[in-house]
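For this depiction, one protein chain was excluded, whereas all remaining protein chains were kept in their positions.
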Amino acid sequence: MKKMLKKTMAGVMIAALAAGSLAGCGGSSKDSGGAGGQGGSGNAGGESAGPISGQTLQVMISEEPGEGDALGSALNKWAEESGNEIKQIIISHDDMLSKFPSMAKNNDLPDLVATTRLHQLYPEEFVDMSTVLDLSLFNDSALKIVGKSYSSDAITGIPDQYTTTCMFYNQDAFTAAGIEAPTVDKPWTWDELYENAKTLQEKGGVKYGFAADVSRARYDILMYANGGSLVQQDGDSFKVAVNSPENIQTLERFVQANNEVMPKAIWAGGTTDNPVEYFKNGDAAILLSGSWNYNTFTNEISKFAFGVMPTPKGSAGQSAIIGGEALAIPVNGKNPELAKQFLTWLYEKEHYTEFLQIRKEPSVMNDITYTPDTDKAKEDFEIIQNEANYVTDTFMVDESSSWRTYKDNEYRDAIKRAVAGELPAKDALDGFAKALAESSKWGTAY
Amino acid sequence: MDGAAKRKLEVTLVTLLGAAVAFLMIFPIIWLCFSSFKPSSELFAYPLHLFPQNPDASSYAGVVEDGLFNYVKNSLFLAIVGTVITVVISAMCGYALAIYRKEITYVNKVFAVFLLGTLIPGEILTIAQFTVVSEMGLYNNIWGCILPVVTTTTGIFMYRQHYMSIPLELVESGRLDGASEFHIFRALMLPLGSSVTVTLTIFSFMWRWNDYILPLMVLSDQDNFTIQIAIKSYIGTMGVDWNSILAASILSIIPIIVIFIILQRYITGGLAASGVKG
Partner (left out) sequence: MKRKKQAFCHDRSFWMFVIPSLLLFGVFFLLPLGMSVWFSFTNYDGWKTMDFVGIKNYLDILTSGDFYKTLSRTIVYTVCNLPFKIAIPLLLAALVTSQSLKGTTIVRTLVYIPVLFSALVAGITINWMFGQEYGLVNFLLQKAGINPLQWSLNPVLATVVISVASNWISAGYYMLLYVGGINNISKELYEAASVDGAKKAQAFFQITLPLLMPTTFIVLLLSTVNLLKEYALVQGISLGGPGSSTTYIVQYIFDQGFNQSRYGYASAAGIVISILFIVIAVVQFKATKGGGEV
């Protein structure tokens, strides 16, 4: 039997190898698409590029596009105008991380990817955007934070969505509890927020005074507001600073807030519930989430009036985190030229203005702005746009360290374990600091 | 109380208990089903109502518009073809492992190799499996989701147990009649295993219908996606599209329930054999 098995295995190996080499051939002889049609690099107008038509643009996105989907409408409109077709492939956000390498290994990459991190994790796989568009037309911080590779200065994705952390509040609950919303000139402190959340929970007819998305990109504004950071600059390198005394204090306060005024299960992590639903349902009075919700809230919340408020002050001031999604072109896609053609088209003034009217979000281009149509929305939008001013230097240093290349979900998990009461705040952060230092080879500051 | 009355009481009590148990088991899915007809404003509205206040099938229309039927079609192909192959090769293998147990000394060693399949969590092999599939040129090919999973230890085991309980004399008499080994299997023995065949058909159909990770990695053409991948795509970065996910879940279980109900009256016999001989 052994012999038999050996023979079988040998046969299998040969077959596998043969198939492998065939695939290899296929890969190397891959047609490089409309190579003759370039030359419009850096030219946002793109007149000099010979337009391609009659082809199919493959786009990978992370969810089934909903109604009023800006990117979807833009793609369709471009396809119609240019005589090309669109083919979508929808892979949920979490699965993209395993799907992308598996596509790459099979020379089957899409032409365009809408992603929050692939282009930053694997910059060598994506087209350098400075060869596609005139980057000076774009908002600098949007490019740096959403578009830049983790490991170099190359811009490997062009932001199509640019969002900021944002605090929403339930106006009816505020009125019922006799609380006045803070203004840009007179923001609350975080302590005031927690205090008011308590009052809201008692008198505002809500279950929870305050709720926050379970994402470290939300939690971290508390950290930055109190002067903390994940890393510190150390010459050309960095030092891990996530377990600094101020960060431990911030986490301890957050754990306490979870016990008192927040839906604790969200941050303790035993549920797939989304606090955004709690807010929409009128169960949470204040929500720390992102500006992208504004649109949905406007459409879906009818039970109460809601508003937007400026982020509270910590011991070191106010803070915000910006982020978003980028469009990126895989180098080894079948038709990168077509994707370039679409991007050039999308960021033309006329088309991008239209895009923003559907997306209702801050613009990523310097000369183009979005203006809401109602007064109330205009007011709110001003507050949202103003948030970007609170982005701290500490956040920018953290971003430049690209710490997420080394450890990512572990950070949120450490916070989770602290909130769940499994570990004291100090142990949780010490543990994460150690893990991050180990895999990044950085020193520790504490 | 006389015998007849006592018996009647017993029947009533036991039947009530049965009804209660059945209700308990099925209730979560009924609740899911009713919820899927609620408009999104009602989904999370307290107090909860069992029945939708303003029933609304728009979420169903939505998922159908998203191409759900196409995904169902792909899943059907995957499940049907996969099941046919599984049944055929498992029957052959299980049969051989049982029938030749006296004549061939190493039968149990071969069987032991297959048993590895139940003990090692297949999940840990995903990446390596995918590498093999890619190297064989089966990437983005529905066969790349079928071939890796059609050999199932459970199926082989079920047939083996079944044929162990059939007297070897039956095979001998076939041989004496001059029938070839394969003919004996096909014409004589396979029909005897029909109860196992039905059971394995249901199991295999269910496994393939519910496969997720391998199809996710292997398939890259949206038109080839399966229903499970489609359901997952309603769980987005910015939240879950509950309306769609409920409707898609309900639609996804209908085919498999239908198949089960059609085949279920044969199932007990098959499992009896698979379990253990009495």
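Each chain carries a letter (A and B) given by its place in the written order, and its residues are counted from 1.
One rule holds for everything that comes next: contacts are C-beta pairs under 8 Å (C-beta built on N, C-alpha and C of every residue); 3 or more make two chains touch, one makes a residue touch a chain.
Owing to the predicted nature of the structure, the values given are computational and were not obtained by experimental measurement.
Only one of A:Trp78, A:Trp188, A:Phe210 or A:Tyr278 touches the absent chain when the whole complex is considered: A:Tyr278. Contact with the undisplayed chain is limited, among A:Pro101, A:Gly205, A:Gly227 or A:Gly317, to A:Pro101.
For the options B:Val63, B:Ile142, B:Ile156 or B:Leu219, the residue in contact with the chain missing from this view is B:Ile156. Here the missing chain is touched by one residue of B:Val63, B:Cys93, B:Ile142 or B:Val198, and it is B:Cys93. Interface with the hidden chain, as seen from chain A, comprises residues 4-5, 8-9, 12, 16, 97-98, 101, 104-105, 207, 263-265, 268-273, 277-278, 281, 283, 407-409, 413, 416-417, 419-423.
On the side of chain B, the interface with the absent chain consists of residues 7, 10-11, 13-15, 17-19, 21-23, 25-26, 28-29, 31-32, 35, 43-44, 46-48, 88-90, 92-93, 95-97, 100, 103-104, 107, 110, 113-114, 116-129, 131-133, 136, 147-151, 156, 161, 181-182, 185, 206, 209-210, 212, 228, 231-232, 245-246, 249, 252-253, 256-257, 260-261, 264-265, 267-278, using the contact rule stated above.
Here is the rule we use: only the chains that are shown with their structure count from here on.
Centre-to-centre separation between chain A and chain B, using Cα means, comes to 38 Å. Remark: chain B residues 40-41, 44-46, 66, 106, 109-110, 130-132, 134-137, 139-140, 216-218, 220-222, 225, 232-241, 244 touch chain A in the complex. Interface residues of chain A facing chain B in the complex, by the touch rule stated above, are 1, 15-17, 19-20, 22-23, 62-64, 66, 87-93, 95, 98-99, 102-103, 105-106, 108, 116, 272, 274, 276-277, 280-281, 290, 292-293, 300, 302.
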